[in-house]
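The complex appears here without one of its protein chains, the remainder shown in place.
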Amino acid sequence: MKRTTTLLLVILLVFLASGLLFAKGEQEKKVQPASIEFWTTETQSDRVSTIQALVDIFQGLNPEIKITVVPVDENDMPKQVAASSAAGNLPALAEFGSENAIDFGSSGLLDTSTATKIINSIGKSEFYAGPLKMLESTQSGVYYAMPYHGWIQGLWYRNDWFKDAGLNPPNTWESIEKAAKTFYQPSKNQYGILVGTKAEVYAEQCFTQIAISNKARLFDKNGNLVFNSPQMKEAIQYYAGLANYNPPGPQTWRARDYYIQGKMAMFFYSTYIMDDLALAEVAASSLTGKNFKELKGAQFDPQLVVHTSFAPIITHKQPSSYGVIVALGIFKQEKAANTAAAERFVKYLYGEDAYVTFLHMAPGGMNPVLKKIAASDKFMKDPKGIFEKYGKKKIEEIIAGLESIQRFGIVEGHLITAYGKIFSQQIIPQMIYKITQEKMDVDAAMNWAEGEMKKIVNK
Amino acid sequence: MTIQAKGLKAEEERFGWKLILPAIIIIASLIFYPIGYNVFLSFFDVKLRGPNTYIGITNYRDIITDLAFWHAVWTTFLYVIFTTIGTTLVGLGVALVMVKEFPLRGLVRAIILLPYIAPVISVVFAWQFFFDPVNGIFMHLTYEKFHLFDQRFNLIGSPQNAIIVAIIFNIWKNFPFSYLMILSRLQSIDATQYEAAEIDGASGWQKFWYVTLPEVYFVVGSIVILRVIWNFNKFEEVYLLTDNVKVLSVYTYFKAFTGTMDQGQGAALSVIQFLLLIGFILFYVKRVLKW
Partner (left out) sequence: MVVRKKNILKKTGFLLIVLLIVTFSIFPFLQMLSTSLKYQFDWGNPSLIPTKINLEAYKELLNISQTTRNIPDSIKRLLDNPKLSKAQKRAIIKKYEETGNVFPFLKYFRNSFVLSFTASFISLIIAVLGAYSFSRVNYRGRGTIQRGVLFVYMFGGILLLIPLYQMAVKLGLAGTRGGTFFSLLIIYMVQTLPVSLYMLGNYFRTIPFSIEEAALIDGCTRFETIRRIIVPLSLPALATVFIYAFMIAWNEYLFASVFLRAYKNLYTLPIGLKSLFVSKNAIWDRIMAASMLTATPVVILFLLIQKNLVSGLTSGGVKE
């Protein structure tokens, strides 16, 4: 008996001592050598090279750490993570959308304690609350991953046309429909609005915002399918009505060209458009005013950026906004040194200059989740001069929109896993296509969609 | 026959087989074996990971009870009929023009082959652009200039009418083939036949009817059968141009390589497609060519 007690005491002491040693080691910030992978969904080569430059600098400053950048297509991320999880070689760090984060987190792959520790060390109040909330686990105050950047979608519209016609900004169902109707003049080759009607993801993005503003949902918080509701039907009918003011035929995001050419009054798009609008203007400004008058079929406005406003929130029964939060997630590692290296790199990425470099890869498309960065002059001065064109106020509005993002797949903080399949099989876009292009009856189309969704949910 | 000659003959035979063997092995293992394997797969529930399970004729039953499949059969039928007629007629017309002498004929003959040899992917975008409802030249001409229609519309996007664009595109892309075949036949027609017809006082039309047509009859017959086979199997020229013309190949591709990736059903579909083609050809040979 005595011997056992002694043994326990000894073990306890050794434990404590090593704990103290460990704590001391951390205080000294001695960097353990480590070699880790960073998976990023930024697969375009210009972005990869920017990220590589950030990594190179980090490695120069931390010679003990080696980081390999692996670009992974965002659609392949779940598959790749599943494969490397099975093989036992998950990357230490990865960048992915919030739905993935919840998916991986609820399967226990993510190191939530390190993520939470980093968030706390930066300071919770430094973050915008909305994005942070999206990544919170079922346990309050514990986060699956760290929000890093995000975009929102909304209606981009010609404020000069609206003003001349005496119309209100398109932020309610009534004002949107009225404006779409007013500007729909097909005989002049001019169209009222662009909503997605082709069976592609874009249609789902546009529709989600409308549906949520009518309190229509696919699931309740327990994961029961509640698609076939009066609110949903109303939203679909309203959406199909808007589609009448579209350019002819099935349309997708590509039709934004018509807006740039001055043939359309408004269109749904993410904030990634800011770049394109500004660049089109730069290209056009090389033309003289005289040439413009001679241009047939093109009424390009040399002041397009100034004449463009953004309505990120649509209100009907409730305000709604749509967007994506992209997060940095730390996967559970066997070696503590890997986790420490990832932590160090993440903190570096949140540092002002590295952060701004990252966000400037897509001005407008990548928006900060830290209040300090959003307000900084460095962030406002992007290399292409795009933010300058839009002005600080517009950018702040956009970032504020990140606060209230809503998705079909997340209901009151619960992730509905079945939604992922519904999304990837494009059931809602197909339904919209059937109604608007094949002129299928709304009830029949909804029954079809519900049937397809049930096949997935009941599997 | 002497023994030596027999030995030589056997050696010759061995030599011949030796030379052709690599080609045969490759074709057998990468064409004929896969076709057999495909039939085999069509009776299975094919999984992307893990073993396949035998499910008998379930795949076939699922297919023929699906309305979308019959729609694809009908679409394919329309597509094959109109593209075959179109390419043959345009090819014949162009060949009749190109057989005549005119300045720069060599250059012109080369240029009009370009549609046939250019990669499909590199020309579809121009065609999509033609039919863009807002910016395309098609609407500009028919609606703005000549007022043939009372409003702009999206022909290439329309679920019912996009097949028209697909057919026109196929004719544009493939008429050079028919033209080449017919032209080479036309060039070998003896000029004296025309002279004789002229002496008999034949008009241009009569010359075409009584001299040209009988001469090109067989080449046209074989062009038609080749075009039926090829147009029946067309995938890229439809799929890359527009995604709402679901001919059988495109339908199969969507089933087997998108969404849930049901490759067992895909295999069954391609078996059915092949059987339909064989049936069509037998019918054509028996009824139309009356062989």
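Read from first to last, the chains carry the letters A and B; within each, the first residue is number 1.
Heads up, the rule we're going with is that a contact is a pair of C-beta atoms (placed from the backbone, for glycine too) under 8 Å apart; a residue touches a chain by one contact, two chains touch by 3 or more.
Being a predicted model, the structure only gives us computed values, none of them experimental.
**Student:** Give the residue, chosen from B:L67, B:A110, B:L148 or B:A191, that touches the chain omitted from the document.
**Tutor:** B:A110
**Student:** Since one chain isn't shown, list which residues of chain A touch it in the complete complex.
**Tutor:** 43-46, 48-50, 52-54, 56-57, 60-61, 73, 76, 253-254, 257, 260-263, 272, 280, 283-284, 286-287, 291, 294-298, 300, 353-354, 356-357, 360, 378, 381-383
**Student:** Would you write out the residues of chain B that touch the absent chain, in ascending order?
**Tutor:** Interface with the chain not displayed, on the chain B side: 9, 12-13, 15-17, 19-20, 22-24, 26-27, 30-31, 34-35, 37-38, 41, 46, 48, 94, 97, 100, 102, 108, 110-115, 117-123, 125-127, 129-130, 134-135, 137, 140-141, 172, 174, 176-177, 180-181, 184, 226, 229-230, 232-236, 240, 248-249, 252-253, 256-257, 263, 266-267, 270, 273-274, 277.
Note that only the chains that are shown with their structure count from here on.
**Student:** Per the centroid of Cα atoms for each chain, what is the distance between chain A and chain B, given in Å?
**Tutor:** Going by mean C-alpha positions, chain A sits 44 Å from chain B.
**Student:** Write out the stretch or stretches of chain B touching chain A in their complex.
**Tutor:** Within the complex, chain B touches chain A at residues 133-135, 140, 151-159, 244, 259-260.
**Student:** Flag every residue of chain A that touches chain B in the complex, lowest number first.
**Tutor:** Against chain B, the touching part of chain A is residues 186-187, 189, 191, 198, 247-251, 255, 257-258, 261, 263, 297, 424-425, 437-438.
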